[in-house]
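Below are the structure tokens for one structure; questions will follow.
The other protein chains are all here in position, but one chain of the complex has been omitted.
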Amino acid sequence: MTLLFLPEMMLSFLSVALLCLTLLKNQKSEKFLSNFMLLSGLLLMAGCLLSLNLTGSLFSNTYRVDLFSQGFKTITALAFLLTVLLAAEWNQIPKNRLVEFYLFLTTGALGMMMMASAVDVLSLFVAIELSAYSLYLLAALKVGSRNAESSVKYLIFGATTSGVALWGLSLVVGLTGSTSIAEILASPAALSGQPAFVIGLALFSLSLLFKLSGFPLQFWAPDVYESASTPAVSFIATASKAAAVTVLIRLFFISGMPAAFSMALGVLAFISMTLGNTAALLQTDVKRLLAYSSIAQAGYILVGLLSGSANGMSTAFFYAFAYVLMNSAAFLVLTLVAKSAGHDNPQISHFDGLAERSPFLALMLLLSLLSLAGIPPLIGFTGKWILFSSAMEKGHWFLVLWAVLNSVVSLFYYLTIVKHAYITKPKDTSPLEVPIRLRVAAIGLCAALVLMGIFPGYFISFAEHAVALGLIR
Amino acid sequence: MNDLNLLWIIQLAPLVAFLLIQLLPKNAKRTAPLIAMGAALLAALSSLALFYAHRDGNNMPQQYIYQWLKVSDKSLWPFVTIDHYVLNIGFLVDKLNLLMITVVTVIAFFVHLFSYYYMAEDKSRARYFGFLSFFAFSMTGLVLSTNLLQTFLFWELVGLTSYLLIGFWYEKQSASTAARKAFVINRLADLGFYLGIVVLFILTGTLNFTDLNHEFLRQMLPASTLTIIGILIFMGVMGKSAQFPFHVWLPDAMEGPTPVSALIHSATMVAAGVFLLARAFGLFSSSEITLLFILIIGTLTALVGASLATIQRDIKKILAYSTVSQLGLMVMAIGAGSAAAGMFHLTTHAFFKSLLFLTSGAFIHHFHSNDIWEIGQRGGKRDKVAVAALCLGLFSLCGIFPFAGFFSKDLILEVLREHNLFFYIAAILVSFLTVYYSFRMLFVILFSKEKKDMHAHETALAHPHHSSTGAIELCRVIPLASLAIISVVMGFLGTGWLDSRLLLWLGGEETHVNSELLITTLILIVSGALLAYIFFKNPETAETRLTQSRGPIKTILERKFFIDDVYEFLTKKVGMGIAGAFAWFDRKIAKELMVNGTAYRILDLGKISSKIQDGLLQDYLSWAVGVGILVAFWLVKSNSGIF
Amino acid sequence: MTFPILSSILLCPVIGLILVLFMPPKQENAIRVISLLSAAASLVLSLWLCFHFNSSNPAFQFVEHVEWVKSYGINYAMGVDGLNISMILLTAIVIFCGVLVSWTVTYRVKDFFANLLFLVAGVFGVFMTTNLFFFFLFYEIAVIPMYLLIVVWGSTDKEYAAMKLTLYLLLGSALMFAGFLYMYSLPGGHTFDLVALKQNVLFTPEQQNILFLGLFLGFGVLAACFPFHVWSPAGHVAAPTAASMLHAGVLMKLGAYGILRVAVFLLPEGARHWADLIAVLALCNIVYGAFVATQQKDLKYIIGYSSVSHMGIVLLGIATMTPTGFNGAIFQMFSHGIMTALFFACVGPIYDQCHTRMLGDLGGLAKKAPIISTFFIIAGLCGLGLPGMGSFVAELLVTIAAVSAYPLIGVISIIALLITAYYVLSAVQKVFYGPLSPAGEHLHDIGAFQFVPRAVLVGCLLFFGIFPGIFIEWISVYTKTLLGG
Amino acid sequence: MSQSLTSYLFISAALFSIGLFGVLTRRNLVAMLISLELILNSVSISFMAFNRFVFADKSLGQVFVIFIIALAAAEVSIALSLILWLHRKKGSIDIEKAKDLRG
Partner (left out) sequence: MMITEIVFAALVIIILTGALLAVGLKNVFYNALALILCLFGVAALFIYLNSEFLAIMEVIVYIGAISIAIIFAIMLSRPMTQKTEPENRGKVIRSAVLSALFFGVLAKVIASTAWPIASEQGDYSIKGIGKMLLSTQALPFEVISLILLIAIIGALVLSSPEDNAS
């Protein structure tokens, strides 16, 4: 029975341990901390894989554990592990705050895992708030005035959105009288389309866009990505987006997506795609560029979600997983380049001559960026193919065409970085060595990017199976 | 040796020679001429053997056909109910082909011999002989072809070899330009031929010569289409046989080595057009308008050629223009309806014109100059053999009694007289001009006084190789002599004395000596010779007179009736104008507008979206709230319709 | 389970690629040998395939079918019929000669051959597969190595040309992507398998029209159809020799192949509906390409625009929608591929040694490099449609079909033969004939080793020019079943 | 003003809009924070109203409000520390001056 709650338990124990560490007078060495976190990250990963096929519900079935939630927990654990690896390598966090950084990381991961399983409105909202606060603090944990400004904006924007979401929630709960999502969505008020219910649900799902950084709530992303420390940004970019997708899938899959809703989402997806891709063309700071690219990716995921069909949801699940892999690979390269460049905002010019300095990293950069652009045989392409095929089944042919044209535009700025990596001569030609731990992770990621792109069969069926199980009757 | 083996030998011998020469290693290049000559000899002998085997004209025509390409498509032939047609390649043996193949191979062999002498000290000799044998191969293919498509195939290959041979000395800029001009103009004419074949193929579904008789065609297609097809295919003939609008390339083709001009640009290739006229006579005769058109074009060519020849200084140019006018005559003969007369004149002309070219080659080689005045001044008359051959050739060209030219030209005049008086008069004028320019050439070379200084420097240079080896000397004399003999004998074949076997052979009827015609030709020759004598009795004064006099006729003749300028205008202004417009379009519209245009539009879009991200939190919030309200409003409106 | 010949042809370059990737970059010769071996292996296998190809059976042969993603109807399906047998052989020949020609590449040899082999694997895949997903997957695989080849090893303004080329190709592929998915989403479809789609999806007439237009524009961009041809000459000029050989020789054929294999196969009525438009565009292609080629100063630009003009003939053949037209188009794709590969193979050494391709400063090279000039002249002659070479047969068939289907367009398209003759011969005259120019001073001819690839290409041109019967037989079986002609 | 569910909801909506107006206009971060508190209170009112008129289990609404108050407390603490940190860094807590991150 206890295994059902294994991943969350491990994270809680980890946070308790970290709390004790903060109390110690003589600060532990950074080396010890990173090894400890690496170990706990691996344990967490093992825990998640172990509890992958468990199903059941806890806390008087406000907390549902099924293949769907465990799948996303594994994704979050993966993102957590990679962030820890990156943090060990290069972070701009002052030494005395490193333990707190790991603490907030852990609580953030805990919050996201709970979002995956929470099927009760209150526990869902509290989980969202937990992960949100941890991310605000993670974004703030870095020396420098720019990051203060961006984290304040991040917090206030987030707080206002959660206020609006709460208001929507109150209407929804008030109308249906119960807090379990299944009952809410199956209640007579929902089916008869009461205006209060519609506006409540709309406000709540709009607020979810905040975490997904889709239009109109994507303004925080470029500033936070640019100014927060790179490992924190990698965590925000991968884990929190995946968690947002989980909740969206839970919500949309059950509600069956009325036509008007998918139309509205379509418009939002259209704008966020265009906005993300075209703005990225002008960026020189790679982290800010990746922020705009994540806004565009949010647009693609919304295209998958708005079909509301089982196919749409499973492809969104698969694409979220692919997105986490691609972005982690990109951030891994970015971290190492930032480390060699010596400052946390590597410009495109810092990627010059990467192929000469470290061919392995250049290859990984090539694979991750091309996968983000949706070039076969990588996972990004397969993900996009099935994502848009489910949308096309519902007849959104214009949106699909627009999305594909957008990915062509996106190729321009991805290829510019690749071009810098392969063509221009580097200023400092010191070889860029990749530590063993990161090299193993990198090989794993590259293998995943390529193999899952060429042999996606197993993973697509896993996604379909998970989404089918994830549907709360 | 049955026919098929002989045919294969004739066809493949030159090709094998060409391939062998290409594959020869560097040091063995010296043996190239021998290989080429051996192949030419083999081809000549086997074609003579073939001719001998079929001399009495029995069991002809025979066809040996090999499938090349199968076109199976019901929707292609609207008028004909066949669903597939096999394009094939093969050999057709009939009287016309046999005659032509013997003429081609014999002359080719003699030219090979002469080239051994002429190209003795040229270092890329191997390439020359390679191209020569390749020409022989493609010419045989053209002559023996069974259908129009095969003719077209080898037609283009012949055009290619003429391009390669004209531009043989490619270092010379003028040679390569002339070669390009020849090929492009041939190509222009071949477009018509190509279109004609395609249209014929689509409308009648067959291209075999055996099917192209006018009854079959007349009941198959209306007269108008037949005329169009006829004229289109005749365009091909005009290109190859240098007829009126497309004759400009032949004089420039003289840039090539003289044996090439002898073989290709006088006897064989240019005659291919006339041969095609005779070969596909059924098609052309199926509509009167085509024949008339052919007649008119023939006349124009003859007149233009003859008139331009009168003012040339370069010996090869004179012969080139004379070829143009003689070809015009042949085309007139066929246009007037008798293919036999045309073919007879073709055969005789082939021999004496190649003889003339070879002699001019001898002169040029010996005296290192093309200009007849310089040849004369350098003691042209002392080279006895060449002068004899020259006189013999010129006399038959003018049609003086015992020589071949007389019989064939008179036959044409006879045919024209019966057909239409106007063209008969034009033919008379042409033959008068022919006599005038041939005697002009003769007198200039014979009567000009030798200049001492020019002469001394010449002999020092000319002599050393002259007596070097007997073989080379032989190769110079044998072709000249034998061609001279043949061109005399050939004439008699057409006459009554040897029961005009040749004419019967060609299907023409008995020739009867037409006394009235004899007199007119006699008057004509005498007056032409006299006029030339008056003008060119003393070449030096004639030369000065020529250079000063400035008459309108002289300028027109000098500017070659402004045809070259018309071509110049067409290619430079019209052609390049359109190309320039397209290139500008390509640069401007296609590049700027389509490519960079869209790119800049996308970048503007990018600027807008990055402008929204202006750093002010409250702007972001207003965006969020604004869009939130819009979406909520729209959702509520569409779902529950309360608004 | 018969021996999976097709997959093994595809795997040869892939194995070569993997081996090359694991070789240390110093071992340049070893890398070259490996790539040559893999190219030779795929050539041998394709020849074996041609011998064992049973020309009378119109259906797909050597079919391979592996379930890949069941729920989306994506399966690894391979098949060969009259249409792609010649294309596979063409690719094998061009890559074999391409590898031999790029023996002289010295800058970053390992990445060069890795990209080259990856590009070829993509192209082989496109020609073999009968599943739309893999068709698209292999098609886009071919695009990125082309970008890298041009950007790293290219010549004049390579970055701009490379980016333009890639974005244009992907723009085309975007239309294909939307088209394929739209077909997938139609009722009864729900699969990406070409044959299955043909059987159980009923396209309504206006669906046919819109879909065909979309697919045609998508493929047209790659086949350098008139308004979208801008990228191809620039791409040719900037690419290194082997890349432009593959690019012009094979990549442009992907577009025309796509039109035939997907658009016409699935949407015949749509094709007939738009046939007139295609014919007009093809005419523009032919005449426009030829005219612009006369104005070019750079040798490679001339070849680039000549490819645009020759692709026009292919499009005209397709536009006639008759078996003869298709036979001519497919044969032209094959013979033009070989011809352009030969063209670039000749320009390569000239550019490497004279460092210029401008007609103005090149001259009289025939004296210094007779072999290269003979090869170039042979390629030029094939270009202007000299009989005895492949292109003549193709142009003959296409002209016959065009004159009977669209008389006016057929007649005008013949004019291009004249203009092609003009610009080819003037290029030959400026570059090879005439007095020797200073740029050609230190040019020395290609050795025996470099003679082989070009001789192979000339051999193919001549062989298929003199004996076109075999190929036309194979292709006509395919076109007869496709158009029921 | 009769004490019906809709009147309470109207009050909560009004409070919400005023809070929203505050967040959008006030340049001082602390004032924005105050407006945020207003928004959260408006939600509490609406939950309590539902609790009295709609919910069967009367403690549901109250539990919600408790959690809202707790969250508000947590949020204020973090927000205030961030604002003061920004004040220390930038010398001002005016949101319109904080626009270095642009484009």
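Going in written order, the chains are labelled A, B, C and D, and every chain counts its residues from 1.
Here, contacts are C-beta pairs under 8 Å (C-beta built on N, C-alpha and C of every residue); 3 or more make two chains touch, one makes a residue touch a chain.
Just so it is clear, the model here is predicted, and its values are computed rather than measured.
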| item | value |
| --- | --- |
| Which displayed chains the hidden chain touches across the whole complex | A, B, D |
| Absent-chain contact - pick from A:V126, A:M263 or A:A341 | A:V126 |
| Contact partner of the left-out chain, one of B:L42, B:I364, B:L524 or B:V636 | B:V636 |
| Hidden partner chain, residues of subunit D it touches | 1-3, 5-6, 8-11, 13-22, 24-28, 30-31, 33-35, 37-38, 41, 44-45, 48-49, 51-63, 65-67, 69-78, 80-85, 87, 93-94 |
| Subunit A, residues in touch with the chain not shown (by the definition above) | 12, 15, 19, 22, 58-60, 62-63, 94-97, 100, 103-104, 107, 110-111, 114, 118, 120, 122-123, 126-127, 129-130, 133-134, 136-137, 140-141, 143, 171, 174-175, 177, 189, 194-197, 199 |
| Touch list for subunit B against the chain that is not drawn | 618, 622, 625-626, 629, 632-633, 636, 640, 642-643 |
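Convention: only the chains that are shown with their structure count from here on.
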| item | value |
| --- | --- |
| Subunit A-subunit B separation of Cα centroids, rounded to whole Å | 77 |
| Cα-centroid distance, subunit B relative to subunit C, in whole angstrom | 36 |
| Multi-partner residues of subunit D (each touching 2 or more other chains) | 20, 23, 95, 98, 100-101, 103 |
| Multi-partner residues of subunit B (at least 2 other chains) | 610, 613, 615, 617, 621 |
| All pairs of touching chains, each written as two labels joined by a dash | A-B, A-C, A-D, B-C, B-D |
| Residues of subunit A defined as touching subunit D within the complex | 122, 125-126, 129, 133, 136-137, 140, 145-146, 148-153, 155-156, 159-160, 163-164, 166-167, 170-171, 173-175, 177, 179, 222-223, 226-227, 282-283 |
| Complex contact set, residues of subunit A against subunit C | 311, 355, 370, 375-377, 381, 385-386, 388-389, 392-393, 395, 397, 400-401, 404-405, 407-408, 411-412, 415, 419, 422-423, 455-457, 460-461, 464 |
| Touch list for subunit C against partner subunit A, complex | 67-72, 111, 133, 136-138, 140-141, 143-144, 147-148, 151-152, 159, 163, 166-167, 170-171, 173-175, 177-178, 181-182, 184-185 |
